[in-house]
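Take a look at the structure set out below.
Here we show just some of the chains, and they stay where they sit in the whole.
Every chain is named by a letter (A, B and C) in the order it is written, and numbering of its residues begins at 1.
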Amino acid sequence: MLLKHSLTPAQIFAFTWKVDIMLLLCCTVVYFLDTYWLSAHIAIPVAVSAVLGTAIAFFIGFNNNQAYDRWWEARTIWGGLVNDSRSWARSLLYYANTKDDPELHTFVRHMIYRHLSFVYALKTSLRKLPDEYYTRYLTKEEIDYIQNQQNIPNAILNLQSRDLQQLRHNGAIDGFAFLELNELLVKHCDQMGKSERIKNTVFPPSYVYFTRLFIWFYVIMNTLMMTEAIGAWSILFGWIFGFVFHVTHLNGITLMNPFDYHPLGTPLDSISRTIEINLIELMGDEPIPQPVKTKADGLYIM
Amino acid sequence: MLLKHSLTPAQIFAFTWKVDIMLLLCCTVVYFLDTYWLSAHIAIPVAVSAVLGTAIAFFIGFNNNQAYDRWWEARTIWGGLVNDSRSWARSLLYYANTKDDPELHTFVRHMIYRHLSFVYALKTSLRKLPDEYYTRYLTKEEIDYIQNQQNIPNAILNLQSRDLQQLRHNGAIDGFAFLELNELLVKHCDQMGKSERIKNTVFPPSYVYFTRLFIWFYVIMNTLMMTEAIGAWSILFGWIFGFVFHVTHLNGITLMNPFDYHPLGTPLDSISRTIEINLIELMGDEPIPQPVKTKADGLYIM
Amino acid sequence: MLLKHSLTPAQIFAFTWKVDIMLLLCCTVVYFLDTYWLSAHIAIPVAVSAVLGTAIAFFIGFNNNQAYDRWWEARTIWGGLVNDSRSWARSLLYYANTKDDPELHTFVRHMIYRHLSFVYALKTSLRKLPDEYYTRYLTKEEIDYIQNQQNIPNAILNLQSRDLQQLRHNGAIDGFAFLELNELLVKHCDQMGKSERIKNTVFPPSYVYFTRLFIWFYVIMNTLMMTEAIGAWSILFGWIFGFVFHVTHLNGITLMNPFDYHPLGTPLDSISRTIEINLIELMGDEPIPQPVKTKADGLYIM
């Protein structure tokens, strides 16, 4: 997640250099083509090309809307996971009757810690980077069991269900507390599945691909048209127009895959750490981990 | 679901060849008509036709928005089915008390496998292709019963309800677990009904039909106008403009029916297999089936 | 619900003849006025009128969006009714313990049939056509009772609640099954009320009325402008432009009242019959009614 509202020219260039160079090349080529080879032939009415620009602005707007919705939904899912994690820990700690049984108390505390494993394992499976932080809160047997499974966070949830039934069997919780706790487990499962849905569903590539193609059409046509009116200045203005369209399109594309590991993605590191801090603090344990640090001098957080 | 972000020219042509040919024909005919028969008569102000282009871009945008919403809703419904399938299996396995009763244990496991039948039968009924994979997890009697019913996945759900009541009657689950499990059954039923709604509700054909008609109006008018300004080049540019509008419109149309069996549809094969893998792995059975393979050299997955 | 994606010219004309004739008249009058009386005076810059066209396209788009949302919400409500009807029947049949009591069994089956009455009575009250099919599944006394009530489907729901309490009183269901069944009753009540909301809430007529007025403004101004450029051809092109705007506006208006009895409305006949088939089949009764037939040679279904 980007944190700064202003970018330096260097940062803009870092974000856009590929398209900048391609645009300058393209506009220059079109200018020379039109000046030395074509100028006699083509004088498309300006308003005609204006329609193309307007239409493409719509289609870019469409892509951006859907991309933003994916990004915001991803953030909302993980926001929901924060809430349900707090409710899970709070409910387990206070509603399970463990007063006279230290072993049971440890059992319940392990179920809370294991939820942290679930959160970190889900992060690992979404980011697809090697990151085994989640094993920190599991026993050796549990690690062996879940690493044999294809979907690790799901396997952790299964362990939670098994132990919830155990609690009930022991009489530590009654049916009503069981209802509430299981409902939270179902929500964890939903949030896992929803994250996977966003991760695994490719935004229809036809939209992205053809919109990019159409922008290039437009840049060429626009430069053609301006060459006849303003000569070599058309290279500059063609670049500006292309910049506006391409950069807005790129803005959308970078939001489309919010679980990828890039500065504009959902800050899973930071959110997971928030959950970790809240849960460890609730149980009164120490040390409480530090919040995640921002990167690139406060430019973004992962 | 398409997986690749770039298309080769051959793939673009495979997707658009019909409209490409019709556009070239149309623009050529208009050019010759205008040049040899009409040119003296019609000189529509360009800005007038620009309005038409803008208006049509809106209407295309409207269709695309609604189509994308249908496509995303379809994906969301099946994502929900993944989550609820996992919860169903997890809950049945751990909350049904079958410790001292191997027959009951088999009974519960059959209820989990039967859920796989439900998922595959729903897939078959949405795709409307002959596919009896779902019978694999049913007994002979069950197959006979459900194939006499008009709505096969619904008939499977009825069997699940019958057996859930049986579990309760046996004392394997109590009222609280019954609540949670029946709630999941109700959700399966909702997901089935929502999928059928999207499958069976034709997107208002008047929008699709008239938008296509309007695009052709616009292509003709636009080529007319450009012929007077740029002569035979109007065939090329008329084709480009038509391409932009028609292809965007086509993009929307291909998303409108996400349960049809085409590369841009919802990948039901792959989602069903994910559920199958998760459930079989949870029960510790073997062999675990392989994930569905991509097609056309990684271009899409069904 | 329309089923065919292509319309014949005759069908287009049947849908649009009123506006076609009015447009031709209007454009012709404007042409003659401008040619023989006004031409010297008015030469509005074309770009000025283009703004009006663009603005009106927005407002039409706004109306179409809201209309489509009403139409899709109506479909979603009735899709939900399908799902909850299946859950209602499935739950009643399997969760009510009627094994040793044939009278109670009949009582439960009557509650399922009475739900069909609810569905058909709701259809009748939304369509506001004389249709007493719903009486088929009620006793004489029930018919007498409900026909004295102002809201017939609501009265049927009241009977369902009364009998649900009776089941519980008899011990046929316990508190947990009561919870699940009553929740379905509450959902039926919600779906009834949501359908009434869409039926009874008039879409703000100011939008519809003024948008139509603005389109006529635009058609006149546009024809005025084209007359000076292209003479009598302005009648043809004025008609085309008016056609695009008016037809898109009409498309929206026909979706605004999805419960009216017209080919683009929600197919309540077909949905009710689907519910009827599913429920009768579930109970193993005969004869199972036939699905509703399409009309006008497959053009639409009601």
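Please note the rule applied: a contact is a pair of C-beta atoms (placed from the backbone, for glycine too) under 8 Å apart; a residue touches a chain by one contact, two chains touch by 3 or more.
Given the structure is predicted, the values throughout are model-derived calculations rather than measurements.
The copy number for the entire complex in this file, given 3 shown chains of one sequence, is 5.
Quick note on the criterion: only the chains that are shown with their structure count from here on.
Viewed as a network of touching protein chains, the structure reduces to a simple linear path. Centre-to-centre, using mean CA coordinates, chain B is 24 Å away from chain C.
Our note on geometry: chain A versus chain C, Cα centroid distance of 38 Å, whole angstroms.
In chain B, 46-47, 50, 54, 58, 61, 175-176, 179 are the positions where the chain touches two or more neighbouring chains simultaneously.
Partner chain C is touched in their complex by these residues of chain B: 41-48, 50-52, 54-56, 58-59, 61-62, 66, 149-151, 154, 157-158, 161-162, 164-165, 175-176, 178-179, 182-183, 185-186, 189-190, 192-194, 196-197, 201-202, 204-210, 214, 217, 221. Every residue of chain B that touches chain A in the complex is listed here, in rising order: 1-7, 15, 46-47, 49-50, 53-54, 57-58, 60-61, 64-65, 68, 71-72, 75-76, 79-80, 82-83, 86-87, 90-91, 93-95, 174-177, 179-180, 222, 225-226, 229-231, 233, 237, 240-241, 244-245, 247-248, 251, 254-255, 264, 277-278, 281-282, 288.
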